[in-house]
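Structure provided below as structure tokens; questions to follow.
As you look at this complex, bear in mind that one protein chain is not there, while each of the others sits in place.
Now for subunit A:
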Amino acid sequence: MIQIEYFFILSGLLFFIGVFGFVTRRNLIAMLISIELVLNSVDLNFAAFNRLLFPDGSEGMFFTLFSIGISAAETAVALAIIINVYRHFHSDQVNSIENMKW
């Protein structure tokens, strides 16, 4: 059986890759993909903790399911808003939506 530490390291890597991508990427869609990485690391964490540490209950699994569903809803709204941005600025780059400053 795979040890819990490996899952933990994998999800930590995923999380920080996501955070790094969110901070450095200059494209709205790429930022959205980075956020998905963060959410996936959370799902992995919950599933692994439930399976390996607390196999009696199924709370972690349920949380994973709910989190997948909700992140899908969020992504749908975010994509709609990004399309709206594209209609206004004809670009999906972050620097095109930096009109309001200080």
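By our rule, a residue touches a chain if its C-beta (ideal position, glycine included) is under 8 Å from a C-beta of that chain, and two chains touch if they have at least 3 such contacts; residues count from 1.
Operating definition for what follows: contacts and distances are computed from a predicted model.
Between the listed names "Xanthine dehydrogenase family protein molybdopterin-binding subunit", "NADH-quinone oxidoreductase subunit N", "Simple sugar transport system permease protein" or "ABC-type transporter, integral membrane subunit", the UniProt record for the complex's undisplayed chain reads "NADH-quinone oxidoreductase subunit N". Seen from subunit A, the chain kept out of the figure touches residues 11, 15, 18-19, 22, 28, 31-32, 35, 38-39, 41-42, 45-46, 49-50, 53-54, 57, 59-60, 62-63, 66-67, 70-71, 73-75, 77-78, 80-82, 84-85, 87-89, 97, 99-100, 102.
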